[in-house]
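One structure, as structure tokens, below. Some questions next.
Left out: one protein chain. Kept in place: all the others.
Our next item is chain A:
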């Protein structure tokens, strides 16, 4: 009886692991889409309203969901505090806090950090170019993730179930 219970637990755990892995893919996709929206909103505030960066971030934050809204609000608050820290550093530190345990990959976070280095200091056209480049890169990633999601989701889920069964058989 105990053996059967143990086998079931192993299979269930591995299956859950596989599903969790596949869910992470979906969360990354929605994260990338929200990131794309965030950049689009900031770009709009900068290009058309010519708002100062902290105000632009606050306005954009109002139309986003957490953790993106909190991230922008925190960056704006720290920028307004004039603590003697460069904007790129504030952006990087807050990005680490906000997205440290998110579904975004290390590569996604690195690109976001690089965007922070370009924000604010350049002229409007260069700001737009930097954000357009970031958006293009995001678009490419979103399409790639979208294309691989069905295959990878099935793969992770199957691997979870099969891996669980294999482990259970091995243990028996």
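Couple of notes before you dig in:
Here is the rule we use: a residue touches a chain if its C-beta (ideal position, glycine included) is under 8 Å from a C-beta of that chain, and two chains touch if they have at least 3 such contacts; residues count from 1.
By our rule, contacts and distances are computed from a predicted model.
The UniProt record for the undisplayed chain lists the protein name "Stage III sporulation protein AA", from the options "Acyl-CoA dehydrogenase family protein", "FAD:protein FMN transferase", "FMN-binding protein" or "Stage III sporulation protein AA".
Only one residue in the set A:52, A:103, A:142 or A:161 touches the chain that does not appear here, and it is A:52.
Taking the complete complex into account, residues 46, 50-54, 56, 79-80, 82, 84, 86-87, 119-124, 126-127 of chain A touch the chain not shown.
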